[in-house]
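A single protein chain has been removed from this complex, and every other one stays in its place.
We just call them A and B in the order they show up, numbering each chain from 1.
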Amino acid sequence: MKHLLTTNALSLEEVRMIIEEAQVFAEGATWQPEQQTFVANLFFEPSTRTKCSFEVAERKLGLNIIPFEVNASSVLKGETLYDTIRTLESIGVDAVVIRHSEDNYFSELEGKLKTSIINAGDGCGHHPTQSLLDLLTIQQEFGHFYGLKVAIIGDIRHSRVARSNADVLHRLGAEVVFSGPEEWFDESLLESGKYEEIDQAIATSDVVMLLRIQHERHEQDGQDGKEAYHKKFGLTVEREKTMKAGSIIMHPAPVNRDVEIADELVECERSRIFKQMENGVFVRMAVLKRALQEGGKINVNHHQKWPIAY
Amino acid sequence: MKHLLTTNALSLEEVRMIIEEAQVFAEGATWQPEQQTFVANLFFEPSTRTKCSFEVAERKLGLNIIPFEVNASSVLKGETLYDTIRTLESIGVDAVVIRHSEDNYFSELEGKLKTSIINAGDGCGHHPTQSLLDLLTIQQEFGHFYGLKVAIIGDIRHSRVARSNADVLHRLGAEVVFSGPEEWFDESLLESGKYEEIDQAIATSDVVMLLRIQHERHEQDGQDGKEAYHKKFGLTVEREKTMKAGSIIMHPAPVNRDVEIADELVECERSRIFKQMENGVFVRMAVLKRALQEGGKINVNHHQKWPIAY
Partner (left out) sequence: MKHLLTTNALSLEEVRMIIEEAQVFAEGATWQPEQQTFVANLFFEPSTRTKCSFEVAERKLGLNIIPFEVNASSVLKGETLYDTIRTLESIGVDAVVIRHSEDNYFSELEGKLKTSIINAGDGCGHHPTQSLLDLLTIQQEFGHFYGLKVAIIGDIRHSRVARSNADVLHRLGAEVVFSGPEEWFDESLLESGKYEEIDQAIATSDVVMLLRIQHERHEQDGQDGKEAYHKKFGLTVEREKTMKAGSIIMHPAPVNRDVEIADELVECERSRIFKQMENGVFVRMAVLKRALQEGGKINVNHHQKWPIAY
C-alpha cells in the first residue's frame, strides 16, 4: 500500500514510473486487482471535475466505490479524520482519495493506517495528480522535459498546482518562469524559477500554463476586474499569435472564459486543456494501481513500446 | 450517438421503434454495449423518481455510472453547461442524462458534442421519456393509438408532459381533449385537441391522464384549495364510476392523494400509475441503447413476437 501525498515527496524515478504507466493506460492497457477491492472518495471540498475523473479511473480498474457523503458524515459531529478513515479501513476500504481544505491534513495520518491515501488536493498545498497529468501532457507533446521553458501564469501564491509543478519541472530539468500580477508572486518561489513579464513569458515558452483565477478568493473582481485581468495578464487572441511554433497552452480548468484565456482559444489547436482532462483519468489509474498493488511492478501486458526520453 | 431531446423532433417511425424496443425489454430481453461504457446523470433540478428510473435502466444495460453532484459542481462557479459536458466527454463519458430548469437548455449544445444527450426534463418544456413511457403503457393496453380518446386533465399550461403527449398522441391518430381549470388551458393547445368539461371528459375517454398539481407553483392552495380542486377537477370515487368499460387511469406521479385522484383509486383496477413507473425503466433502456449504439438496429435476441398495431 503506497500513499500519494505530494509530488515533492516523489523521486524523479517514481514520477517517471507513474507517467509511463499512465501512458500505457492511455494506449488502452487494462489492469484489475485480483480481489474485490474497495475505495472511497472523500471530498471535503467540492470538486466535480477531479472527483469524476477519479470515479472513471476507479471504474476502469474494476474497483468498488463506496459513496461517502461528507455532509452526512460524522466528521461534522466532530469525528477526527483518523477515526473516519480507520472506520472505512475496518469495513474493508483499501484506498481513500481525499480532498480537504486544510494544508497537509495527511500529516496526522501518516504511519497509522493500512489504507492507502491518495491526496486529491489539500488547502493551498498540493494536488499531485494534477501535476502528474500536466507532466504526462507535456511528455506526450515533447517527449522530454529537459530544456523546455514553462511559464506558469496567474495566482501562483494560492495555487496548489503552481508550486508542485514548478518544483517537479525544475527537478526534471525544465526552465520555469512565473508571470501574472507581481503581488501574487513570492520569494519562496525563486527556488524553482524567476518572475518574468507576461508578454515575454508567453512569447518565449514551450508551455504556457495558465492558472484559474479563483473569484472565490478575489471577491473584489467584478466584470471590470475580469476584463482588466484579461487585458493585462490573460492569454488574449493577440498574445497567442506571438507564441512559439509548437508551443502549447495548458489550464487545470474550470476555465474562466475571457479572463485567463480568450473564449475562442479554449479549444484552439495549441490548447491541450481537454487533453489534460483526458490524461487525468490515465494518471489516476496509474496512481490507484500503484496504491493498491503490493510491490509496484508494471505487470500490464502491452505490445507497444513507448520511448520515454528523460 | 443519438440525442433524445423532445418527442416533437421524433418521427412517428422513431417513436414506434423506441416503444417496440422498450416492450422487448419489458419482456425480459437484455442488451449490453460491447465496450465499457460510461454515463452521467446531471439533475440540476431534483427528481428522485426519474433519476432512480434511469439508474435502474443504466445498470440493467451494464453501464458504468459516474455520480455527478450538481451542488458541488463547477456550474455553480459559473461554468457553462457546454464546458461541464465537454469535461465529462473528455474523461470518457459516452452519454449524459440531463434535467434542467431552463427550457430548451440543450439548444446551445446541439452539434457541438460527441456525447449523447438524453433530456430528462427541461423547464416547462419537454420530458420525452415520460411521454414515451405513457405511450408504451397505452400501447400495452389497447394495442394501438388510432381512434382512442385521451383526456389530459390538470395544469396543462405548466406541464412538460401535457404538450409532448398531446402532440404525439394527436400525430398517432388519437383524439386528445384537455380538461381541468380553464385558466390553465391556452390557445396554443388547440392544435392538438379541444377543451372539454371534466365530467364529460372522464366519462367518454379511453385514457384519463391526470397531471400533478404542482403546489410549488400554486402556493395559495391550502387544504381547502386541495379539497375544492378534488371536487371540481379531481378523479373522485363518483367520477371513476362513470368511466367507460376498459378505460384506464394514468398519472405521471408523484400523486397528490385526494387532490388529482381519490386515495382509494391510486391502485384500483383501472389504474396504470405504477405500471407507468415500471414501463419507465424499459423505455429508458431503449432510449439509452439508441443513444449508445452506432446505427440503431435492434440486435436483441428474442423469441417472442409482439404485434404492434399502428
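Criterion: a contact is a pair of C-beta atoms (placed from the backbone, for glycine too) under 8 Å apart; a residue touches a chain by one contact, two chains touch by 3 or more.
Quantities reported herein were computed from a predicted structural model and do not represent experimental measurements.
Listed residues B:Ile118, B:Leu132 or B:Val255: the one in touch with the omitted chain is B:Val255.
Taking the complete complex into account, A:Phe68 is the one of A:Phe68, A:Tyr105, A:Phe142 or A:Tyr229 that touches the chain left out. Although one chain is not shown, part of subunit B still touches it, namely residues 43, 46-49, 51-53, 55-56, 59-60, 67, 215-216, 253-257, 274-275, 277-278, 280-281.
Interface with the hidden chain, as seen from subunit A, comprises residues 36, 38, 40, 64, 66-69, 71-74, 77-80, 83-84, 86-93.
Methods note: only the chains that are shown with their structure count from here on.
The angle of the rotation superposing subunit A on subunit B, based on CA atoms and rounded to the nearest 5, is 120 degrees. Annotation: 41 Å between the Cα-based centres of subunit A and subunit B.
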